[in-house]
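Sharing a structure with you now.
What you see is the complex with one protein chain gone and the rest in place.
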Amino acid sequence: MSKQIKVALIGNPNTGKTSVFNSLTGLNQQVGNYPGITVERKAGVCKLPKGVKAHILDLPGTYSLNASSLDESVVIELLLNANDKDYPDVAVVVTDVENLKRNLLLFTQIKDLNIPSILVINMSDRMRKKGISLDIEHLEAELKTKVALTSTRKNEGIDLLKNLISNYKSLSTDACLDISQIESSYFGNLQRIFPNQQLYKLWLVITQDVNFGQVTKKKIDALSDFKVKSDTKLKRLQQKETIKRYQFINAVLKKGKTVDLNAATDLRIKLDRILTHKVWGYVIFFSLLMLIFQAIYDWAQYPMDFIDETFAALSELVKTTLPAGVFTDLIAEGIIPGLGGVVIFIPQIAFLFLFIAILEESGYMSRVVFLMDKLMRRFGLSGKSVVPLISGTACAIPAVMATRNIEGWKERLITILVTPFTTCSARLPVYLIIIALVIPEGSFLGLSYQALMLMFLYLLGFGMAVGSAYILHKVLKIRSKSFFLIEMPDYKVPQFKNVGITVVEKTKAFVFGAGQIILAISIILWFLASYGPGDDFNKAEEIVTENLSSLELSEEELNQRIASYQLEHSYIGIAGRSIEPVIQPLGYDWKIGIAIITSFAAREVFVGTLATIYSVESEEGEPIKEKMRGERNAKLGVPRYNLASGMSLLLFYAFAMQCMSTLAIVKRETNSWKWPMYQLVVMTSIAYLAALIAYQTLI
Amino acid sequence: MTLADLKRGQVAIIKDVSSPYIPLKLLEMGCLPGNQARLMMVAPFSDPLYLNINDTHLAIRKETAVHIQIELSNE
Partner (left out) sequence: MNDIIQNILVFTSVGIAVYFLLKKFVIPAKATKSCGHDDCGCH
């Protein structure tokens, strides 16, 4: 059996920890969740010399072991629990050479847990430009560790790091700080009661509300000596601890790091002055948003049309080549159109994640937060709500998770509640197809009506989000300590590799996550549409032929009528017609009704469902858009998808909470069913009313 | 004098951070007595403040800054 080493990658946000992870593991990584919680768990394998394998766990970025969010508590839970299967043999602490002082705080804390640790000083390529020089030997001696000076941009130092990892057994496990220095009487007492435990671990258990091994917080609390320490007193001790740590770090760095200010050229100030300017700052931000929407709408159109036609052709090919029968029908009418409905998403998702990754990587996102905070606060939101609202244009799920770094609970809750109003990418296929069907061609000031309509829908989403935030801000009676703190990292040119990996990983996760569900739903739908109870379904051919015998119909037309009749009496047709009274005032027929119900799993299923239903009904393999164009509203003698019903559908999808996964994530993040249920009821009611008004006024 | 009274470009030495309204996280970022703070930029509508504290660049709201006691430095 080959040797295996467990490595935990730890570091402050913005230190390039993920780049180090990518350099070590390449595409050899798996993204999942920690059991029971939604914190992303990234793990990968790295091959070391002599056939040794390193299992690398990329822990969430954290500023210290004093956790203030769920993501951060993952780190401390793991490091305190030696029985955890992920408990590392060696900790690799990633720091940024420019912020070494602050980054070392976390390093000293990890050293104090007696875990063998390697110090990675990253971004060494920026040293010369900033006039920084390091005395590595001095740092290694004082910090009792081994240092790897790396630059992921230039791919330097990674081999050294791999070597250090394979020789982890020679690392010192001595602590940096004697924790009892903080207050000798208090810590002396603690040690007397728990003689076999390490003091710093005990201290973390007391302050953090975590447990390790046999010592739990309750156990410590039960001993009266320690109960008397009030929160303010504990906080004062934590403050003292922090000061002690910085004293130690400052002493180490005095000789270990020198900065020649004359050599430093500061691009940061110049860029900040423009990007956070009271006029240009907003102009640049909104221009960037416009560019992103342009990319999603315009550039993604070409690959999407191609995908649409390819799947229609594929379906046709299957029908002609495979032996005729029900299973062939299932593939051609159920599975292929269903899958096409997912694959068609890839270009848009990829574009969105590309832009978001670039904005994050470059350091620009922090400036947006800074720029928007005061404005957002008027609506009961935080500057940090901008990030979820923007990533909400990709998908509400990561967006709701991105609210975690909002410190105030009220601001965070409001952000979670209003984020699903932003136009996520799952609404796009619905919007695009309806817009193409009902909005006339033509242009206004060089912008096509269709593009304007899409832009209006995006603005409507943002407007609803901000407007309802304002109402919630006034209505919700929640007192919460709110403070706001954000690091302003230096600007960096995004690394192609990092951005690429993010885009590939996120797109893959989206396609496979949604893809499986859509595939399953399309199979079931096809089944329900192709089978039915009783004579009406099974003897459809005879019934229709008899009823229409007086009319002189061509064979093709007759077959069409039979198929429609059969569909109407299939299981799905029966279900659909039973809800028709509810949706008829909105201008929908039962087929659209079914699509609305199934799209509750995920909005994009709407198009897939209609594709399946219309495929069962018709023989020719034409793109779904053409099939929809051919649908008629028999009662009124107009196309089924006209301006009135189209607007009604667009508004319905703009407001309705049509996504099970989002509800599930909101439940997890707010820890109660109350909030997702409010969302579901309120948003769906607004959607129904808006759609009703639109249809009744336009018809 | 508090951090909220600084003008753009001014440098100060932090004196006292014992107010309960100051989060531990801010202290961990280096906002500790004796350390230097420089006001880099003020956001439009005069809030939040963009500071350089002990070589760390960060932004906080005025409502937090008013609890941090400082003394102007002649640098």
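Should a chain be cited, it is by its letter among A and B, assigned in written order, with residues numbered from 1 in that chain.
The rule is short, and it goes like this: a contact is a pair of C-beta atoms (placed from the backbone, for glycine too) under 8 Å apart; a residue touches a chain by one contact, two chains touch by 3 or more.
The structure displayed is predicted, hence computed values, not measured ones.
A.B. asks: List the displayed chains that the omitted chain touches in the full complex.
C.D. replies: Touch partners of the hidden chain, whole complex considered, are A.
A.B. asks: Would you mind spotting which of A:660, A:682 or A:698 touches the chain that isn't drawn?
C.D. replies: Of all options in A:660, A:682 or A:698, contact with the hidden chain holds for A:660.
A.B. asks: Of the residues listed, A:519, A:574, A:638 or A:682, which one is in contact with the missing chain?
C.D. replies: In the full complex, the listed residue that touches the missing chain is A:519.
A.B. asks: Looking beyond the chains shown, say which of A:114, A:172 or A:328 touches the absent one.
C.D. replies: Per the contact definition at the top, the residue touching the missing chain is A:328.
A.B. asks: List every residue of subunit A that touches the chain not included in the displayed model.
C.D. replies: Touching the missing chain: residues 36-37, 69-70, 73, 77, 209-210, 323, 325-328, 330, 409, 516-517, 519-521, 523-524, 527, 660, 664, 667-669, 671.
Following the convention adopted for this analysis, only the chains that are shown with their structure count from here on.
A.B. asks: In whole angstrom, what separates the CA-based centres of subunit A and subunit B?
C.D. replies: 33
A.B. asks: List the residues on subunit A that touch subunit B in their complex, please.
C.D. replies: Answer in residue numbers: 63-64, 66, 68, 98-99, 101-102, 105, 232, 235-236, 238-239, 242-243, 246, 268-269, 272-273, 276-278, 281-282, 366, 369-371, 373-375, 383, 407, 483-490.
A.B. asks: Which of the residues in subunit B come into contact with subunit A in the complex?
C.D. replies: Within the complex, subunit B contacts subunit A at residues 17-18, 20-21, 23-30, 32-33, 35, 40-41, 43-48, 50, 54-61, 63-64.
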